[in-house]
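Written out below as structure tokens is the structure these notes cover.
The complex appears here minus one protein chain, its other protein chains still in place.
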Amino acid sequence: MIEQVDVKVNGQGLHDITKPVTDLVAGKDVAEGLCTLFIQHTSASLVIQENYEPSARYDLEQWLNKLVPEDPSLYTHTTEGPDDMPAHIKSALTSTSIGIPVIGGKMALGTWHLALGTWQGIFLWEHRHHPGTRKVLVHLS
Amino acid sequence: MIEQVDVKVNGQGLHDITKPVTDLVAGKDVAEGLCTLFIQHTSASLVIQENYEPSARYDLEQWLNKLVPEDPSLYTHTTEGPDDMPAHIKSALTSTSIGIPVIGGKMALGTWHLALGTWQGIFLWEHRHHPGTRKVLVHLS
Partner (left out) sequence: MIEQVDVKVNGQGLHDITKPVTDLVAGKDVAEGLCTLFIQHTSASLVIQENYEPSARYDLEQWLNKLVPEDPSLYTHTTEGPDDMPAHIKSALTSTSIGIPVIGGKMALGTWHLALGTWQGIFLWEHRHHPGTRKVLVHLS
């Protein structure tokens, strides 16, 4: 089973896609298996991060922005805007695909609070500034 | 097949989990397939590295510690200790999941010395300082 999840982004940052992905998987008849996510882009990426404290995502983003500055004097690939080359670098440093086991019909993300489902969230990390729609493929077997 | 491997860690650093994982896979009746590892945490990660020279792991750890310093003045997410936010960043820069082919009933890790099995080792990279137990899921198909 492969389905496409379209993610609307309003600009740079970590967009939580845990719910659309876990809902999609929960709706299929797969008791035990593997869910592989693949993002069809090279200026946005995937990352699993703590989904409880927004400050953790804020710091993560700030830190990476400092490591990979949007300063055209650092790059030769500048025709697509000052955020394009940094976006490619950030994508290379994070993930294009992630494989997550499915147990008991649910994605086996780590949790420390079962009722709230908090801990490991799945995020699409948009590295560019303009709004748009990003495509994530979800393979389930 | 999905099984959980509990990894006891005594603090920050690269913990070799090659043997428990390859033993688990070798004990199953899978001649050819794919083994996917998934760590259920956001402050520890997975990495495949040279398992022959301990100096390579030492340098790797030192280098990342310098890149992502445990300096609370750099972060806003500081309530869980000075090593927590750097641990999240380090996890985002390394891997939460890794897929490794299985050939002839064994994980197809690269080797240059077949008898010693040295070259590619599988490591759980603990990014926090306190001891504890980390959970790695092993999916085999």
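As written, the chain order gives the labels A and B, with residue 1 at the start of each chain.
Keep this in mind: contacts are C-beta pairs under 8 Å (C-beta built on N, C-alpha and C of every residue); 3 or more make two chains touch, one makes a residue touch a chain.
From a predicted model like this one, the values you see are computed outputs, not experimental measurements.
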Residues of subunit B touching the missing chain are 32-34, 47-50, 53, 55-56, 58-60, 63-64, 67, 93-95, 98-101, 103, 108-110, 119-120, 141
In the complete complex, the non-displayed chain touches which residues of subunit A? 2, 36, 38-43, 67-68, 74-77, 79, 85, 88-89, 91-93, 95-97, 99, 135, 137, 139, 141
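Keep this in mind: only the chains that are shown with their structure count from here on.
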Distance in whole angstrom between the CA centres of subunit A and subunit B is 20
